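The structure under discussion appears below in the form of structure tokens.
Note that one protein chain of the assembly has been removed; the remaining protein chains are unaltered in position.
Going in written order, the chains are labelled A, B and C, and every chain counts its residues from 1.
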Amino acid sequence: MISRRALLKSGAGAVATTLAAPAIAQAPKKISFLTWNIIDQEPMIRGWITRFVKDRPGVEVEWLDKKGPEIPVFYQTQLVAGTPPDVINTQGALGLEYAAQGALLDLTPRLKAETSVSSRFNADYLSNWAYEGNNYMLPFYITKTLLFYNKPMFQTAGLSGPPRSFDAIIDAAQRMTSGEASGFLTLNFDWLYWPLYAMNGVDLLSKDLTHPTFNTPTAIEVTDRLAKATEAGAINKISWTGRWVEPNGAFAAGNVGMLHAHSPAYFFFKGQGKWVTPETLGVAHAPGGFATPNSHGLGISKASKNADLAWDFLKFVTNEGAQELGVNRKLVTGNTAVDAKNLADLEKSDPLVYSILKTQLEHTDKMVGNWRLGNDSKVKEAFWPELQNVLLGRKDAKSALADAERKVTRELKRG
Amino acid sequence: MIPKIGRRGAWWRKKRTRELAIVACFLLPSLAIFFLYRVLPLGWNLLLSVQYWSPLKPPRWAGLDHYQEMLLYDDVFWQSLKNTLIFIGASPIAIALALGIALLLNSDLKSAAVYRSIVFLSYPLMTVAVGIIWRWMYDERGGIINFALRESGVVAKPIPFLQSFEWALPSVIVAEVWQVLGFYMIIILTGLQSIPQHLYEAASIDGAPHWAQFGRITLPMLRPSLFLCAVVGILNSFTSFDLVYIMTNGGPGHATELLITYIYKSGFGQTKFDYAAALTVVQFILLLALTYLANRAAGGNAGSLERQ
Amino acid sequence: MLLPFYWVLKTAVTNENIYAYPPRLLPESPHLFNFVDVWYFIPFPRYLFNSLIVSVLVVASNVIFNAMAAYALTKSFPGKHAMLLVFLSCMLIPFQATIIPAYLITSKLGLLNSYLGLAFPLLSTIVCIFVFKAAFEAVPQSLVDAARIDGLNEWRIILRVLMPLSKAAIATNVVLAFIWSWNAFLWPLIITREPTMQTLPLGLARFLSYMEDTTGALYAFAAMVLAPSIFVFLMAQKEFIRGLTSGATKG
Partner (left out) sequence: MMMPRWAKSRWVVAPLVIAGATLAWNGYVALNDGGVVEGQVVDANGRPVPDATVILLERHFVMHNERQRTRTDGAGQFRFAGNDNHSLQLEAESASLGRSERRVMRLWFRAQNVRLSEPLRFTGKLP
């Protein structure tokens, strides 16, 4: 009996160690590459790795892919275990948070040293990951919000073109609303809805990010109008409850006038909406050209044992890799040369996608909702629920924004 | 250790020490595991909860700062606490339901056995899958529940169950109940079957009506089973992470946020491990208190599980 | 009670556009290809293998450790009452709530991303110990004494006398341990590093994330992961239910 238990345990132990060993112990010249839910690009990424290691004998690249919600968990746990992936791909402001935590390597010196690299990128996008003036990430692929609209619905409502102002949006939305049909829909995660406020001259925080500046009469009025429009059904409720599947699915259903979303949304509702064609889908900038970026960046963990190798890999991916990624996924990468070439090809092969991606490279100076905060998620957590309460008619704008201001102030103080 | 014992004196002492040694080494594996994965973590949480801790910075003493933050400023904490309590509040209903079913099935008929398995069948299911299944049943477009409601003319527009602040929590609870119902039922069922028949016979001879028999005999005799159900219900409401994570991930807003999901989010999502630890401690205290109450309600015998 | 089963199966065998309203109550042109898709879109066999390994580890060690602990608890020894209280209060510590330190501990043990690490927290479970305890106590003491007089040592007593008379308890242990390990989600989610170590629940969650639940395949997947636990339960249900309840209510 004893021997049997011993056997079992040792057997298990053996199995365990054999399977644990490769993962835990980092080989001398091994880097790991963590991507954000692009498992569908496996062939491409495997290809990158083979090409990258080909002329680098003894180098190994381990590829890990996690889905969005898992990434923070995974990265945190790996930090604790002391084995963070060398190269990580984060979305939105997460990179800044990690930078603030001291988890990421400051790339500024390397970028200064190699201007050929820093000059590759669209400066506005690159600066999205500048935390306290230092740059921690390079663009992997970039997106910002824009306004999709349903041309047939616009025509039947007697609307000539896309709205040019906030008032126009609300007005158009109301005109297109009837029964099942609603006029306007926006994504709400991260700060994707913020252009609605920016176009009214409202800003969340002071320039130096020390105190909130959003509790103004204008902001209250804007919030109020949004809430009323939602109440009236002109703005689809899903705008404030859904995340990704619901809003895009609703727009795909063809009875929503406008969708304020970032470019990847197109591929989702295209897939579900039979009505989506170059003739029926309108593409425009939000009024004032304001947009919230939600880009994917690549950074290097400070704990990386092969930082230089990781940096080489970063340069490789954002150049040779970018080309292929842009073509496969039909997206822009922030690498100016690559994007120029890919867009030129797309203009012929897929004009609609071209028109969408083109917006991503225009008005890049008008990006909002990308405050360089080290505690972005906490500020969001302090602000959004209050706003949501108003928009769903569960609280009045004035008091909600006041509460939000109080909370945001606390978060900013706590840092 | 046999030879060592061999050197001991009188026969009974030898036996005694041997027994103790055996008890010790038999308990060892289990105790080791519980120590590593229950006791130690709890203590560690206690420590974390009074520190400022993050993976890359040396810990600093925080005193009760996190608790203060939680109790005074953190609305989400109160929200999730409320939701957790609602979750618990639902378990008596579930238990009552289970009791009803158990009474119906409390016979040795073949059919009863079949129904029993059917009712129980939902318990062994993978919660992640259960979450996905119910998400789908609640779905606004293709979900059968909305379909049924619309066909039967109860509602004109489909109800976005999991997206609406009013419906999300009840919906999740229903799914939860559906899964755990069978477990309650089985426990109660054998509780019923372990009630000696002669009690009833005696009662009917005294001419006590059925409802009286139920009140006087069945319920009191079922106390241990009901207590166990209550404990399971409480534990579930504190641990049904998978279901919420898959069905709503705490949303919309924090309408379905439970303490456990909030702990997870603030720990791993917002990297506030120390704060999460404080939440954990509060949750555990709450859990202890509730179990104690349930125990008292069940008539003080420290639970059906413990009987010397 | 069975409706969800039907609905997921029906969805699993229908074609892509499952959002059509009104949904059909009966699948039109049913087919099983969604299952094929699942098998290939994710390394399903691999996940299956991982889940099986972990479950086997957990089940085996549960039966052994729990039997040992339970047997010890049937004896009288100083501090037994305290011991029982420790066990009971341990049962009240929800594992999910100790996840962060548990992770740190496992990393100290160097078991991250390993089968043993996946199984470790579940290797012995308190409820099951009490199930065994109940079963053992149900065995007439005279038998045990007789066996001891025949000169059987403790191991033999457990193995030859108690175990054969506790089939129900064993079944309960097997089933519960299997269910818990097979369905575990949060723990594997946190301690597995590579896809190759992931278990089925993780696979399912991943699948949900990139299929965006717009296809019957997701529900095919759900059906596929549910089958084994249903199977095991149906196999063992008679003894399982008996053992569970005797442990639960008489223990």
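Keep in mind that, in the parts below, a contact is a pair of C-beta atoms (placed from the backbone, for glycine too) under 8 Å apart; a residue touches a chain by one contact, two chains touch by 3 or more.
All values derive from a computational prediction rather than experimental measurement.
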Q. Any idea which of C:Leu2, C:Val36, C:Leu85 or C:Ala146 touches the chain not displayed?
A. C:Val36
Q. Quick one: which of A:Asp40, A:Asp167 or A:Asp345 touches the chain that's been left out?
A. A:Asp40
Q | Residues of chain C in contact with the chain not shown | A | 31, 33, 36-37, 40-41, 210, 231, 235
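Keep this in mind: only the chains that are shown with their structure count from here on.
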Q. If every chain is reduced to the average of its C-alpha atoms, which one ends up farthest from chain C?
A. A
Q. Counting only C-beta pairs in contact, which pair of chains has the most of them?
A. B-C
Q. Hey, how far is the Cα centre of chain A from the one of chain B, in Å?
A. 37
**Q.** Between chain C and chain B, distance of the C-alpha-averaged centres to the nearest whole Å
**A.** 16
Q.
Where in chain B do residues touch at least two different other chains?
A. 141, 268, 273
Q) Among the residues of chain A, which are close enough to touch at least two other chains? A) 69, 73, 77, 80, 249
Q. For chain A, which residues count as touching chain B in their complex?
A. 69, 72-73, 76-77, 79-80, 97, 101-103, 237-238, 241-243, 246, 249, 302, 377-378, 381, 385, 388-389, 392, 394, 407, 410
Q) What part of chain C is in contact with chain B in the complex they form? A) 1-5, 7-8, 11, 18-23, 61, 65-66, 68-69, 71-73, 75, 77, 80-81, 83-102, 104-105, 120-121, 123-124, 126-127, 129-130, 154, 175, 179, 182-183, 185-186, 190, 200-201, 204-205, 208, 213, 218-219, 222, 225-226, 229-230, 232-234, 237, 241-242, 244-246, 248-251
**Q.** Residue ranges of chain A touching chain C (in the complex, touch as defined)
**A.** 1-2, 5, 8, 12-13, 15-17, 19-20, 23-24, 37, 39-40, 62, 64-65, 67-70, 73-74, 77-78, 80-83, 244-245, 249, 268, 271-272
